[in-house]
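All protein chains but one are shown in place.
The block that comes next holds chain A.
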Amino acid sequence: MSIRDQLQILVVDDMSTSRGLIVQALEAIGIKHIHLASTGEEAIGLLARQPAHLVLSDYNMPGMDGIQLLGHLRANPRTRGVGFILITGKADRQIVESGKSFGMNNFLKKPFDVQDLRSCLEAVVGRL
């Protein structure tokens, strides 16, 4: 079984359009297990019940933003080790710096295509 078949990815985005696009791209890459959450709070709840290898989260969300979500995940021993890729509309230095300080694994700037997403994932989990 390849990594693609086993990788569990949680997509966090408040916009259903964005979730749809990300799922579309992940499926194009061949990822089999994709879970969805529309807020950071929901993501935390889901991860408590259903661990994932990797979280792909939007930065700008109502309530908890992507960096706050990352902070939460890193603060909890159960989710500390989860991979985290931040998706941002703007690669703002400040956002990237705070992501770095929490041990963000990678970031992806919008808009992106399937190839961008693939490279971004491969930089974290190895060849897909």
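The criterion applied here is as follows: a residue touches a chain if its C-beta (ideal position, glycine included) is under 8 Å from a C-beta of that chain, and two chains touch if they have at least 3 such contacts; residues count from 1.
Keep this in mind: contacts and distances are computed from a predicted model.
Student: Missing chain's UniProt protein name, "Chemotaxis protein CheA", "Indolepyruvate oxidoreductase subunit IorA", "ATP synthase subunit a" or "Phosphate ABC transporter, ATPase subunit"?
Tutor: In UniProt, the chain that is not shown appears as "Chemotaxis protein CheA".
Student: In the whole complex, what residues of chain A lie against the chain that is missing from view?
Tutor: Against the missing chain, chain A presents residues 3, 6-8, 14-18, 20-21, 24, 35-42, 44-46, 48-54, 60-64, 72, 75-79, 83, 89-93, 96, 100, 103-107, 110-111, 120, 123-126.
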